[in-house]
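Shown below is the structure under consideration.
The other protein chains are all here in position, but one chain of the complex has been omitted.
Going by the order they are written in, the chains are A and B; count residues from 1 in each one.
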Amino acid sequence: MNDHEYDVVIVGSGIAGSVLTKTLTQAGKKVLLLEAGLQAGIAFDAEKNFQNYQYYLNTFYKAGAKVPNSPYPNIEDAQSINVLDIEKITPENKPTTNGYLVQEGPLPFASDCLRGPGGTTLHWLGSTPRMLPNDFRMKTEYGVGVDWPITYDELKPYYEMAENEIGISGDVEDQKVPEKVVGDKTIYYNVDRTYGKDYVFPMKKIPQSYLDKVCMNRSKGLKVELNKVVYDIVYSSTPQGRNSIPDPRYKLTGITWDQRAKKLVLHRKDDYEYQPVGSNWDPYTGQRCEGNASCVPICPVQAKYNALKTLRKSDPEYLAIITQAVASRIFYDKGSNDITGIEYKKYKYADSTVFETKVAKGKIYVLAASAIENAKILLASGIANSSDQVGRNLMDHFVMLTWGLLPEKGFPYRGPGSTTNISTFRDGTFRKEHSAWISPIDNWGWAWPTFAPGTDLSNALSEGMFGKKLRAHLNDVITRQLLLHFECEQIPDPNNRVTIDPKYKDQLGNYRPVIQYQSTEYMNKAMEAAKKVSDQIFKAYGVEDFTDYTMKNADAVKYNGKVYNFWGAGHIVGTHRMGSSKEHSVVNPDQRTWDHDNLYLVGCGNMPTIGTSNPTLTMTALSFKAAESILKQLEKNEDHGSTFSKKQFETT
Amino acid sequence: MSKKTPKESFLTISVYLTGYSQVDLLGTGMLDTYYNTFVENLEIENVTTYFKEVDQILDNSGNSEEKINEGITKVLFGSALVSLTTNLITMWYTGNWGQDVISPESYTQGLIWNAAQAHPPGAKQPGYGSWADEPIEIPTI
Partner (left out) sequence: MEALFQKSNSKRHRLISNKFLQSLNDRNFDLLDFDKLKENLQSAIELEHSTIPPYLCALYSIKEGTNEFAVKTIRSIVVEEMLHMVMAANILNAIGGSPAINTPDFIPEYPTKLPMIDETFMVDLGKFSKESIDIFLQIEKSADHKPHGGDDYHSIGEFYTAIRESLILIDKNTPGGIFTGKPELQVTSEQYYGSGGKLIPVYCLEDALEAIEEIMGQGEGIDNSIYDGDQEMFGEDKEYAHYFKFNEIYHERKYSPTDKSDDEPSGHPINIEWNEVYNMQKNPKMSDYPVGSELYQKTYEFNKTYMALLNNLHDACNGQPDMLLKGVALMYDLKYKALELMKTPYEDDGLMAGPSFEYVN
């Protein structure tokens, strides 16, 4: 295909980019996909695909620090943000410049993502709760943040598409989470309304862990008190993008573009049986989650969803992929503001300094390079920013961890990362004062905060333990480890932002993102509240608390005389938000930039607020919405002759 | 007591150091790798000293586990040898030599996961839904 023939140029093969690529090519639109990562990672041929994945897996086995990016190549030409690069920021050590990000602080941004084919879903955990209706109207309900320009109900059909595409296992009944407490009564969301009567997920819920059951059994009827309000501790099984037993009641077959109705349709067939999507190299591998307990950083059998599963469904006849192609700048026509091309640098091989600069052209352009990179490319191009919101409102969940030892064995380090969450504080009037949070029970012991169980061994050895005593000691300690997360929603803050600075460029001469990031009262108060709740839960469980926060930790804040630590959730959100006005947002509800008629942005950067849900499901729903808008726009142009001036092909 | 090769001494003392039986250790398939790693990472004099001490402990114990444990505490956990000893135990438990993972296989054969009644994350998958129950325990005789 020659450059001028593309209908759409898409940057990035993560879930956002893959959903678009699949949907658009299946609708017969010609797509050029630019991907910064290595060619090997995209192999569609089963054998090559398997070999490349085994290479990832062995790299993971061999890695000393098994962090999210550890299995995957980190290419100098398109570096990944890496949690190993995080340092404490101090007046003497500022900005920190390890790795890809330049961090000005005062606190380091603590989440990473993966630049490579398939993107960050290769090492996401795969938890996929929907956002709650109130999350879409934070300003109206609680006077904080902003409202979304669309409501939960408007997003609902797209949620169903996202759940179909990712292949969610879950139990809708369990999503009956508390909305608020009135007097001494807890009001719950009604799933018949939020999900619709009879709605089910494609697969039955992933079995909740033995550990979950120990926790639930030890806290039957537990109530906790916070600021004089009494809350029921409510457990919900977590919907997730990993394979389980198909739910025979699920009859939604797939998503196609309905040309007549000009919309995407999720089809239903009464005699349909859902088939779990197995690995990319063998459909029989990964039909069920096998409990490898390594979903982050790598699922060995690909029972967990990753974006390459979606990309593979694209219609190859309409798709061209260029890998090792790092998008650097976007060109536009100063008269019409139409985008005229995307400049990319194609490097020869991993880490090579040899590259060619080229321009990709199409009718419509989509950035799907993840929130920080999208914002950076826009800033580097000086476009889409009449609102001055590009790069601002960077958000994540502050993950405050608490850990302790159960009085009985809960047998952690087994199963997917988390199968149950405490949903009590996902919503409520307290959100006027401090953030809401979701509390997953972590199935992997103290691994995250203390690097257990390796540290349990070294501690025991330093006490002179060996032999049978050592073995028994490890058995006793490791099997009783409990870790809770308190994933606190961050509120959009214009000062939490991505900028660029000509001082900081990578080896291809592309800008490195410069980050400013801080915590606010709203967050600190939430951590204080969450710790109080944690204390009460631990007491009920009979857990001995070993939580240890220190100012030495990279992300440490002191609040009311107490130190709190938080970790990054990997939820990079908000850097090019959607809104109802051109003045305050970067994209409109169609996910199209206000400033450029043929430029769309997709990914978590579009989300105005983060709520207490892991963001990818919601973002995927929005990506389907974007695909629909693009198809509408393309077909309108086809119907009425091109509305784009021919100019776009003439100017470079 | 018959004369042992250093590798045999290595295996025998590993049994007392790790708390795992000889067949458990052999069953990891890692004996050769670990023995070689141990020897390669030390000065030759240190290797000789270490095995001399080990043999002395084993030979003078009259097969009494208690005596061997005493010897281990006194000599192998003594200031001169303690770091070698902890490295040796760590190797069996995690597949690491110091901070380095010896090989992909060594990671998957780490005994710490067995001690924890779990499995190395990303390997030896226990199967769908297994985490919803207590770990399988097959009663021994």
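Everything that follows uses one rule, which is that a contact is a pair of C-beta atoms (placed from the backbone, for glycine too) under 8 Å apart; a residue touches a chain by one contact, two chains touch by 3 or more.
Not measured: the values here are computed from a predicted model.
K.L.:
Just name the one of B:Thr18, B:Ser61 or B:Ser130 that touches the chain not displayed here.
P.N.:
B:Ser130
K.L.:
Write down which of A:Met216, A:Ile245, A:Val265 or A:Val563 is the residue touching the left-out chain.
P.N.:
Per the contact definition at the top, the residue touching the missing chain is A:Ile245.
K.L.:
Which residue from A:Phe50, A:Tyr272 or A:Tyr559 sits in contact with the chain not drawn here?
P.N.:
Selected residue, touching the omitted chain: A:Phe50.
K.L.:
In the full complex, which bits of chain B touch the chain not displayed? Write them out.
P.N.:
Given the touch definition above, chain B has residues 21-24, 26-29, 105, 124-130, 133, 136, 138-141 touching the missing chain.
K.L.:
In the complete complex, which positions of chain A touch the hidden chain?
P.N.:
Output for chain A: 50, 54, 58, 245-246, 248, 276, 282-285, 287-288, 290.
Methods note: only the chains that are shown with their structure count from here on.
K.L.:
CA centre of chain A versus CA centre of chain B: separation in Å?
P.N.:
41
K.L.:
Report the residues of chain B in contact with chain A in the complex, numbered from low to high.
P.N.:
16-20, 69, 72-73, 77, 85-86, 89-90, 93-94, 96, 99-101, 103-105, 107-108, 112-113, 115-119, 121-123, 125-135
K.L.:
Would you mind writing out the residues of chain A in touch with chain B in their complex?
P.N.:
57-58, 60-64, 66, 207-211, 213, 244, 288-294, 298, 300-301, 409, 411-416, 419, 443-444, 453-454, 457-458, 461-462, 464, 466-472, 474-475, 478-479
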